[in-house]
Each structure stands twice: as structure tokens, then as C-alpha cells.
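Please find one structure pasted underneath; my questions will follow.
Missing here: one protein chain of the complex. Every other protein chain is in place.
By written order: A, B and C. Residues from 1 in each chain.
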Amino acid sequence: MSAAFLLDAGLCLLILAAALLAMAGRDLFGAIAFFIVYGIMIALAWVRLEAVDVALAEAAIGAGLTGVLLIGAWAMLNRLGVPEDHKPAAGWLRLVAGSASGAITIILVAAVMALPAGREGLAPMVAEELADHGVSNPVTGVLLDFRAYDTLMESIVLVVALVAVWALTPPAVWGGVPGLRQHTRPDGVLAMFGRLLPPIGLVVGVYLVWAGSSQPGGAFQAGTVLAAVWLLVVMAGIHDEPPVSSRLLRTVLVAGPALFLAIGIAGLGVGALLAYPAEYAYALILLIEFTLTFSIAATLALLVAGRVRRAP
Amino acid sequence: MTAFLLLAALFLLATIALGFLRVHRGPSRADRIASAQLVGTGGVAVTLLLSAASGNGAIIDVGLVLALLAAFAAVAFVKSTAADGAGDPEEDEGP
Amino acid sequence: MSVADILTVLLVSVGLVFFLAGSVGLLRFPDFHSRLHALTKADNLGLGLIALGVAFQVAEPFGIVKLVLVWFLAVLAAASVAQLIARSALDRLPDGKEADKRG
Partner (left out) sequence: MTGIIDSATLFALTGCALIGLGLYGFIVHAHLLRRILAFNVIGSGIFLVFGALGYLGTGQGTDPVPQALIITGIVVALSLTAFAIALAIKLAEEEKTAFLDDATPTEERPE
């Protein structure tokens, strides 16, 4: 048994333990803490699978933003005095749930084991196509070139999800500011942390999107990091959230998907929807990627901030 | 060298597993969230070792993102413990 | 084995010892405020040593810059969070003992 296999086996055990404790832990806050830990472990699994692009996304989202989102939700429910306990699930329900999920797991395991060994995958095809497009990170190539319609749809899904969250706003505060007004001691540790970290986070975010065309990174990872940085600025009380009726904010939110769509439709002129003219492909992909980064950052930050709570 | 680095990463996973116990036992919420952050620090160290083991410098970026966002959950928790859910534990102290 | 490799093995091994000490401290210390020592000191020293050890295996200078940044960010995060959590945990100890077991 090689060291690599032992490491992977240990990592899989920790992933399963974290998931089990996030599912079955008695304390709700403990379950959320384990879910954050679980995100970190999953990010390590992606590193082991040499899927560094996914690892970056999981580190930023699973271990970063989701934790803030869940703890914020837990705190809100706690303050509303919502009981955490309920009548426990009936014995027969546990039995049915256990056998159903057990059966599904066994079917999936059988399916995985039945797959033929030796996979070629689509990597050679992607590498061949990328050769004349200037983007050497295959994942970015897939996201913004071959399967650009997935990415386009996804950037629209994000905005739609935000609109759905905003739709829960009561009429009295419509167009107002999301979340609570955050305040801190001006010379305290949190305010200092909120001033020191964002410049570094901004550099890391820009680095990730810049690096994304030739090595792991890209609009989603960078957008998530920038969103997290903005959330810290808000939590440290340094700057309040903008009102959702702000025209500038709304422009940033739709700029990425709109530009993507416009360039995609213009692609009809050279043959197909979302086709780029070969000589401009690199420049267009970079342009879309940078614009998309800021739209994704704004959308994710507002999704985590939640619905509007204060009048404009 | 690769085998050493991978075994070192495995050793770190074992210390992370010890951290799991504290996240599980608590007893306070502060204990749970602080040990979750400790697991994060261990995770950062694992990414550095894996980067050296595979010679892939981009893996350090994963550690960079983990380290950058390590404090966020704890900050969100600390804010939620204030009376109005939006404060700072240091606000009530004297100058 | 080159000199760089020997230094890596040494530094990483010492780093691992600090991580182990941190985790054992986290488990064995009796109350929350002493457990914070494990969180802030041992693990970040361990991470620093491992980063230094790994630096001997990194070829390009930019990689070393990233390693330094990783360590700086981890120390900054641990120091800030330790102060904030310690403070918020103190608020809930009005008579000097563990008043609120659940947090």
C-alpha cells in the first residue's frame, strides 16, 4: 500500500465522519460547525484528485461563504426564539429512510464498480480545441468556450436566485438595504481585521481571475473571494450594504450576464450562438471573465446578505 | 521525498481528527467554532504539503483561499453573539 | 538527498510536532480560554515551520511569496478570531465560572 493510497483513505474517512456528524449531531450549531469542516475536507479531496479549479471553488464557497450564510441563518432563527427540537422522527420513518438510502448507496456503489477500467475522457479533445484559442487552462476553456451556454445560463440563474430572495421583501422596506446595520468598536480588533484583510483579499481575487486563463482559477473562484471580502467589510462595520434600488449596483449585477449574452448573440455572425471569432477569442474570453467576476461577486455577496430589512 | 510529504499530510489528518473530537464535544459554541478554525489551519498545512509532493504550485492557491477565508465563520459567529445580532464583543469595554 | 531535502524533512517534522501539541492541547486543556492557546500558538507555529520546509521545495520565487502570504493570513486570522471569541466568551461568564455551558 502506497503512502498516497493511505492518505486518500484517511481523507475519505474524515470526509465521512464530518458528514455523519453534520447529519446526526444532536446540537444544530455543532452540525453547522461540522458542515464547515466538511467543506474544508472536500476541498482537500479535490486537491488529491488534481482538480485544483474545483478545489479553489470548494475552498471559497464550501469552507468560506456557506459557513457565513449558515451561521447567519442560525443566529437569526436563534434570535427569533425558534425551537431547535421537535418530536424525533418515528422509528418506522428511520427504518424506511435507512433502508432507502442504504439501497441507493449500494446501487450507486455497484454502478461505480461496474464501470470499465481505463478512462480516456474528454481531455485530449479539449486540449486539441484549446490550441488555437490562447486559453491554456482547460477548465476555463470549457467554462467560457465549448460549454459557454452552461456558464451563461448559470450566471443568469444566480441573478434569478437573488431576485427570488429580494421578492421576499415586505412592501414597507422595498428597495431598501439588506441585512442588519452592522456596528463595531472603531478602534477594536474586528475593525482592524476588516481594514487589513480586504486589500489582500482584493489582490488574491484579481490574481485568481488573471491566473485563470493559464492555471487553476477563474471568474467563479475570484468572484467568491471578492464577495467574501465585501461581506467582511460589512461585518466589520466599515461600510454598509448599498440599497438594492441603487442603479450602479443593479448595473454591476447584470453587466456580466448581459455582456456574455451580447457577445454570444454576436457570435451568430461568425457561425453559431456563443461562437467567438478565432482571432479575438482570447481577448473576448478575458473580457467576459473579468466582467463576470464582478457580477458574480456582487450577486453572491447580496445572496448571503439576505433579504432587504431596512427602508432606503 | 514525495512519500515523506504524503505521510506528513497523513499525520496532519490524524491531528485534524483529534480536532474533530473538540468540534463534536464542545461544550460551548465558542469551542466548536474555534476548533473548526483549527481544522482549517491544518487543512492549509495539508495543501502546502500536497503542493510540494506533486510539484504543482497552484495547489498553494487553495491554501491561500482557505487561509484568507479561515476567520469568516468565526467572525459571523462572534457578531451573532451580540445583543442585537450585529455588534462586536469589544464595544462595551472601556477605552 | 540534497541539503534542501534534509531541511524540508527537519522543518516539516518539527512543524508536525507543534500541530500534534496543538491538537492534544485542544483536547486536554480544561477550559475554553486555555484551549485558545492551542488554537493560536501551537498550530500557527506549526504552519510557519511547514511553510518554511515546503519553501525549500519551491522552484519559482513567486511560490515563496505565496507561502509567506499564507502564513501571514493564517496568523492574522487566528490572532483576530482568538481575541474576539475570547472576549465574547468572557461576556457570558458573569461570576467567573462557566456560566453558559451551551455557549
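Convention: contacts are C-beta pairs under 8 Å (C-beta built on N, C-alpha and C of every residue); 3 or more make two chains touch, one makes a residue touch a chain.
The structure presented is a predicted model; accordingly, all values stated were derived computationally and were not measured.
The chain not displayed here makes contact, within the full complex, with A. Mapped onto subunit A, the interface with the missing chain covers residues 4-5, 8-9, 12, 15-16, 19-20, 22-24, 28, 31-32, 35, 38, 42, 45-46, 48-54, 57-58, 61-62, 65-66, 69-70, 73-74, 76-77, 80-84, 86, 89, 93-94, 96-98, 100-102, 104-105, 108-109, 112-113, 115-117, 119-123, 126, 138-139, 141-143, 146-147, 150-151, 154, 157-158, 161-162, 164-165, 168, 218, 220-221, 224, 296, 299-300, 303-304, 306-307.
Methods note: only the chains that are shown with their structure count from here on.
For the pair subunit A and subunit C, the distance between mean C-alpha positions equals 27 Å.
Measuring from the averaged C-alpha position of subunit A to that of subunit B gives a distance of 19 Å. Subunit B and subunit C have CA centres that are 9 Å apart.
The multi-chain contact residues of subunit B, meaning those touching 2 or more other chains, are 16, 26, 29, 32-33, 35, 61, 64, 68, 71, 75, 77-78, 88, 90, 93. Counting only residues that touch two or more partner chains, subunit C has 69, 73, 76, 80, 84, 102-103. Those residues of subunit C whose C-beta lies close enough to touch subunit B in the complex are 1, 5, 8-9, 12-13, 15-16, 19-20, 22-24, 26-27, 32, 35-36, 38-39, 43-44, 46-47, 50-51, 54, 57-60, 62-63, 66-67, 69-71, 73-74, 76-78, 80-82, 84-85, 87-92, 98, 100-103. By the touch rule above, subunit B contacts subunit A in their complex via residues 2-3, 6-7, 9-10, 13-14, 16-17, 20, 23-24, 26, 29, 32-33, 35-36, 39-40, 43, 46-47, 50, 54, 56, 58-59, 61-62, 64-66, 68-69, 71-73, 75-80, 84-88, 90-91, 93. Remark: subunit B residues 1, 4-5, 8, 11-12, 15-16, 18-19, 21-22, 26-35, 37-38, 41-42, 44-45, 48-49, 51-52, 55, 57, 60-61, 63-64, 67-68, 70-71, 74-75, 77-78, 81-82, 88-90, 92-93 touch subunit C in the complex.
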